[in-house]
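Note that this complex is displayed minus one protein chain, with the remaining chains in position.
So that you can tell them apart, the chains are marked A, B and C in the order they are listed, and the count of residues begins at 1 in each.
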Amino acid sequence: MRVSKVRVAVAGASGYAGGELLRLLLGHPAVEVGALTANSNAGELLGSLQPHLVPLAERVLEPTTPEVLEGHDVVFLALPHGTSAAIAEALGEDTVVVDCGADFRLEDADAWRDFYGSDHAGTWPYGLPELPGARDALRGARRIAVPGCYPTVSTLALAPAVNDQLVEPDVVVVAASGTSGAGKSLKANLLGSEVMGNVSAYGVGGVHRHTPEIEQNLGARVSFTPVLVPMPRGILATCSAPIKSGVTADDARAAYVKAYADEPFVNVLPPGQWPQTQAVLGSNAVHLQVTVDERAGRLVAVGAVDNLTKGTAGAAVQCMNLALGLDETTGLSTVGLAP
Amino acid sequence: MRVSKVRVAVAGASGYAGGELLRLLLGHPAVEVGALTANSNAGELLGSLQPHLVPLAERVLEPTTPEVLEGHDVVFLALPHGTSAAIAEALGEDTVVVDCGADFRLEDADAWRDFYGSDHAGTWPYGLPELPGARDALRGARRIAVPGCYPTVSTLALAPAVNDQLVEPDVVVVAASGTSGAGKSLKANLLGSEVMGNVSAYGVGGVHRHTPEIEQNLGARVSFTPVLVPMPRGILATCSAPIKSGVTADDARAAYVKAYADEPFVNVLPPGQWPQTQAVLGSNAVHLQVTVDERAGRLVAVGAVDNLTKGTAGAAVQCMNLALGLDETTGLSTVGLAP
Amino acid sequence: MRVSKVRVAVAGASGYAGGELLRLLLGHPAVEVGALTANSNAGELLGSLQPHLVPLAERVLEPTTPEVLEGHDVVFLALPHGTSAAIAEALGEDTVVVDCGADFRLEDADAWRDFYGSDHAGTWPYGLPELPGARDALRGARRIAVPGCYPTVSTLALAPAVNDQLVEPDVVVVAASGTSGAGKSLKANLLGSEVMGNVSAYGVGGVHRHTPEIEQNLGARVSFTPVLVPMPRGILATCSAPIKSGVTADDARAAYVKAYADEPFVNVLPPGQWPQTQAVLGSNAVHLQVTVDERAGRLVAVGAVDNLTKGTAGAAVQCMNLALGLDETTGLSTVGLAP
Partner (left out) sequence: MRVSKVRVAVAGASGYAGGELLRLLLGHPAVEVGALTANSNAGELLGSLQPHLVPLAERVLEPTTPEVLEGHDVVFLALPHGTSAAIAEALGEDTVVVDCGADFRLEDADAWRDFYGSDHAGTWPYGLPELPGARDALRGARRIAVPGCYPTVSTLALAPAVNDQLVEPDVVVVAASGTSGAGKSLKANLLGSEVMGNVSAYGVGGVHRHTPEIEQNLGARVSFTPVLVPMPRGILATCSAPIKSGVTADDARAAYVKAYADEPFVNVLPPGQWPQTQAVLGSNAVHLQVTVDERAGRLVAVGAVDNLTKGTAGAAVQCMNLALGLDETTGLSTVGLAP
């Protein structure tokens, strides 16, 4: 039994990312859940907004202010873009601040301005430990930028091919996502009647904000199209790039197996088995498979991830573990909920 | 740290109930997963059939025989009706055998014959600890019959009203269920194209096999209609009965709160909040609410449960815990996966 | 070939009922689509809001005012409750006004006040031609109140049993509905992430506004519980009532077959076949089946309807046909869209 647990606050606890953080934190053996904050829902019971979080049902949501959040060992921010910097500044330097928003993901201030239309807030260590070099920067970090959900799966599905120069650095990603990726926003196109029985593309033509993030991760040119599909959670990314001469499907698979051999959450599936989102539902795993289409001259890789778990909240907990010196997998699982 | 873990086998590991048992057992701190068996899938890798169970992906399914199953402390049977008795008989009396099938649920041999058309195999302690008197019979038991999914939620949604004689013992249950309740059977009406965008009633007119089980639990006359709805998991049971004169909504709610005050997995929601299946997805919780419709003269109670978790595999683990003298909640959670 | 077509306006053309009206009217051989109005969407192109209505894509929505609506032979109102009376009054008495809202459905001013909390606007001929006596009042009518979606299917599923006194007039209805029944309202509980994989009951305890309408139609006491299920369209109503002594399943079925023998849109299915919503998707048909549960002493009837078609817009067109002296089935179909 630990004498003292890590005290954790969640800002944005009424949303989907906040709810998923709390679901994971309730199962984390080293964590004690502290303040829970919200904006328009401040003052309400968490149980009325997140009825699946039974043990926290009687918690009252507090306003999202530095005063409420200070005094915790770890603060997770699950807030709209542009709001994290002010809060982080007001929190002590010893507090681990894990931002699930976009503010500190990009290194290129111009790309930030082009895609977000505001001034660049800065760059924090990037919370994708599986990216070469990233894990070291996360150990002991006090500020962490959790990747976007699409960049997580797209990057991991292509990194071995790009890094080992099996392909030209000119990739195409078409990624189907469940609706929770769009958050709890009250928009007509997110109504159940609109999304069920419906598939649509959005942000077509390279204008989605996750595009420069994938480019940054891969050092490649990226054509990215997100597609909204009728399910609450999960992303399936279909990724391809022109294969270099002589590279075979076996070469490609070997590169992926090698790249992820020691990764606890990346699961390169057995030959012939392709990822599906149901297998990663609620888990922190990424499932990958790769092959070569010789007829078309392209390497094709497919990745599946739960956008709210490994795509957001699971990654945030994984990064917290690294920051605190805990075992990286504490409180996280590779077991999905199916069917 | 425990020196030795409980060794557990799962018969029927390729199906939905078997998969859910394994999902829960992988998170159970006192359990070591032993033999996994199947019928037509024997010889295959579990990972090809249950890709969400990553840590067991390389396990090979063995045939379902007493030889394979013996030598375990606990054997879970997730098999077709009529097959459990022979296997249980071949296992030692000290082995805890938890049957997720129907064979040993009913006490009335005639009811068994009427609804199942075969000879009654007998009656085992009934695995619904929340039913008055049931928990004691489960402590230390070596044979346990896990309830059906519909009876679990229907019984818990009506028991306080019937037992406290707030209503006439003449109940109507209409329960909407996700498709996993029907198992992995290859039937045309279970194809995705048929179930999505579709709701249908089946077993109408009192012919569903769970009817006598609900009657047995409640000691009431039961009109039961199951309805198939387009989601993989979850049951929402809408239950009603004629209210006795003078009973108010407050009386009814008070009876439910009192009946379940000490139950770790039964959650009577705050006044005005009604159950939804998403809130119990993958959890072992039952969510309940009750009111009185004075205009119609009926008490109306609604219950939500995950048919595979508290409705089957979670109940089985809860019963195993009781049988082995572990804390009843070990390895189980009231936290659901939403959205 | 007709020399002149009937000129029809639709108020509320940006919503689900309005969209379904236009889908049907585009296939109606005697109709010419005139003004299309909206409230907050006035000024927008219909094609941006209802992209499935291709032939009307370039129509501009006008504000919902009597000035815009006058000068048409028929005006359909698909508006929020409480707004129809003022508009109808401003339109000429010769104009056929078909109201898809609730304002003129109830005969009992007290019931209206109890359930809607405002003054009763009055009663118009009730647009359920299959209800005994209703059709005659609709022929040539100039004001018509289209029934609610739940009352349509619940009434038709129980009327023969109640009217032939096969049952006690004390019925229980549990009806599962797709989400379009709730309209295009921007409410958090209607978001796709919330409704997919989720079933919930609402308006429990006799407080749903369709309750007094079903009571009025059947002359019976009604316990009514609506259930929201994850699909865009369709209602499946499971209805039951205490059977009178000696009434058999065959008696019940014979009564239904006889009652609906001449109805073009009511389809009593062959023995043993039960309704499903997919079979009536987009059609004006109601599918019914009935049996007797002797064990529970209840008649059980199940009905399926598309809430937007026969449940709203199809009924409206059917009533318009009667009002104008056209063949009742003109422009309507019993063929559903499946799978």
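As a working rule, a contact is a pair of C-beta atoms (placed from the backbone, for glycine too) under 8 Å apart; a residue touches a chain by one contact, two chains touch by 3 or more.
Because the structure is a prediction, the values reported are computed rather than measured.
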Residue of A:L26, A:L45, A:V174 or A:L324 touching the missing chain in the full complex: A:V174
Residue among A:C149, A:L218 or A:L236 touching the omitted chain: A:L236
Touching residues on subunit A - with respect to the absent chain: 170, 172, 174, 176, 193-194, 196-202, 204-206, 211, 221-225, 227, 229-234, 236, 238, 240, 249, 274-278, 281, 289, 291-298, 300, 302, 304, 339
Hidden partner interface residues of subunit B, rising order: 16, 178-180, 182, 184, 186-188, 190-197, 230-232
Those residues of subunit C which, in the complete complex, touch the missing chain: 16, 19, 23, 26-27, 45, 47-48, 50-55, 57, 180, 196-197, 232-233, 267, 269-270, 273, 276, 278-283, 285, 287, 333-339
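Convention: only the chains that are shown with their structure count from here on.
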Chain pair with the greatest number of C-beta contact pairs: B-C
Interface residue overlap between copies subunit A and subunit B, same or different (over half shared): same
From subunit C, the most remote chain by mean C-alpha position: A
Whole-Å gap separating subunit A and subunit B, where each centre is the average of the chain's CA atoms: 34
Whole-Å gap between the CA centroids of subunit A and subunit C: 44
Numbers and ranges of subunit C residues touching at least 2 other chains: 193-194, 196-197, 230-232
